[in-house]
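Data first, discussion second: the structure below is written as structure tokens.
Our next item is subunit A:
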Amino acid sequence: MSFKDHDKLTFIADAARDFSARRISKRDFLKKMSLAGVGFSAFNLGLLGSTRPSRNRSFGIGDAAYAQDADVTKWLKDVSGPFKGTKIRYTSEATPPTVVLDKLKGEFTEATGIEVEIEIVPLEQVLAKATQDVQGQLGSYDLYYLDQSWVATFAQDTVDPIAYYKEKPDLAMPGMDWDDFSKPLVDGLAVYDGHWVGIPFDIPIMVTMYRKDILEKHKIAPPNTVDEFVAAVKMITEAEKANGMYGTGLQAKSGHYSLECDWTQVVWNNGGSIFTKDKKFSGNDEAAVGGLKIYQELLKNAPPESTNSTWDGQFQMMASGQCALVNSWDEFFPGLDADGSKVQGLWECKRPIRGASYRSPGDAGFGEIPNPAHQGGSILGLSKYSKNVDAAWIFMQWACSKDIMTRCTLGGGFAPMRISSFNDPRVKAKEVVGPGTTRHLPIVLETINNDMASEPDMPLWAGFSNNEIPVALGKLLTGQDYGGDAKKCMDDVAAQIDKAVAEAGL
Partner candidate 1 sequence: MSSNTASLLPRETASPESKRGWLPSWLSSEHPFPWLFPAAALMVVFGIYPLLYALTLSLYKKNAATRKMVFAPDHNWTKILSDERVWNALFNTFLYTGIALVFQLVLGMLIALLLDSDRKGYGILRAMMTLPLVIPPAVTAMMFLLMLNGSFGVLSRGLIAMGLLPTGFSILGNASTAMAGVLLAEIWQWTPFMVLIMLAGLRSLPKEPFEAAAIDGASGVQAFFRLTLPMMSKVIAIAVLIRGIDLFRAFDYVKVMTDSGPGTATETLTSYAGRIYFGNADFPYASTIALLTLIIVIVVSSAFMKAFKVKL
Partner candidate 2 sequence: MSSVNIKNVRKNYGNLEVVHGINLEIEDGAFVVLLGPSGCGKSTLLRMIAGLESVTAGDIEIAGRRVNDVHPKDRNIAMVFQNYALYAHMKVRDNMSFSLQLAKRPQSEIDEKVGWAAKILNLEPYLDRYPRELSGGQRQRVAMGRAIVRNPAVFLFDEPLSNLDAKLRVQMRTEIKELHERLKTTTVYVTHDQIEAMTMADKIVILRDGHIEQEGTPLDVYDRPANLFVAEFIGSPSMNLLKGDVTAHGVQLGDGTVLPLPAAHRARQGQKVVYGIRPEHLMLGAGAKARVNVVEPTGPEMHIYAELGGQEICVVTQQRVAPARGSAIEVTPQLDRVHLFDAESGKSLA
């Protein structure tokens, strides 16, 4: 980004902030915007013209902001003729963009006559239902919402969007701008075996979040490395014990994918990897076990409920003031800043803590990328078995278009997929403390561009990451088995996984 661009964005953001704080009038704001070269469609102005001042204060976006762009509407109307009345479906986790999209989809239906049913269920159930669909090639779902850990599993079941975009020029949405998707994100998330499995749709990523006030109180600088992080966590636990506060909070629920996410991160941060390049499980080598030991140490400095907590529990720990330092999903951030939150404005975020060194992707197996920022992204894939491929394709392009993605972000304050969304003035305008804040997004963008890690891309990974690994970890962390011996636990996992990999003939 050139200095000039950066300057311009700052200018826009400042103006927007002033406007939402009612320091300047709407006319002045618009004038400044046009100075900055930002054109507003009549619809987008709606968000500024809110009649309720409180709406700006709270969300900076009113319902009018959801109105459809006229060009997009026209395109939708033009291409959807043959598909009027069809209904397309997919099943998804209740991630922020999905929830917002579920609301926005009405616009799409209005313009196209294509109905959209988004079946929202918890993540593992999304997996089970999608798996069932592809196993029987049922075609119940037209799109698949695919978590990054399942992308390889479903690679054979989806249509390559890039190829399809070229193949069907009459259905191609103008201005898709494929290059607008952040490159590391596409590589880490959407691409398997050289082609796109789907379009990136959501990118929660691990950043380091800390309680500014607590750290200041104990004169601790925000940690940059794992060692600093562990030391700070221990210190805070010790110092704040009486106040019911722990150093950190973890998503260590046995048998749950969240625990597996935490684990991969500590393994990578300690220079380990999950697989070696000869496709052997290496979670039991010295580096990985060392990482796990650090995690065991962290668990001692986290609320005991951590062992029964998924991301939900971890978020509640953060929101209720139970912990001060967390290396976890950036998605929590807007919620922490919500009105009524006890910790509004108290959390800050920074790029994730780093280990001393990282194993190079070349030394790891199955396309694994060890790095400081575990990503839990997901993509929308177009089902090969769908009976309404083209209708679904129109929706998918629309859902992943610049406008919609930006507006999804505006509705929830989570990280967008598109560079343009990160830089959208409406997004910038919300970089203030408050519900739906976007003030963490610059850090997230930096993290995506520099620190993004990726779990192995292999068909069996969905199973390992949801069953074998987190179950064994649960046994270890709650004292059911292995007597606290991390190595023993990981040897056990290694035996299971190596056997399964061999059996599958990978």
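Basis for inclusion: all candidates are chains of the complex that A comes from, given by their letters.
As a convention for this text, contacts are C-beta pairs under 8 Å (C-beta built on N, C-alpha and C of every residue); 3 or more make two chains touch, one makes a residue touch a chain; residues count from 1.
Nothing here was measured: the structure is a model prediction, and the numbers come from that model.
K.L.:
Considering only the touch criterion given at the top, point me to the candidate in 1 or 2 that touches subunit A in this complex.
P.N.:
1
K.L.:
So in the complex, the part of subunit A that touches candidate 1 is made up of which residues?
P.N.:
Contact set of subunit A toward candidate 1: 124-125, 127-128, 131-132, 134-135, 252-256, 303-309, 313, 316-317, 320, 322, 458-460, 462-463, 466-467, 471-472, 474-481, 500, 503-506.
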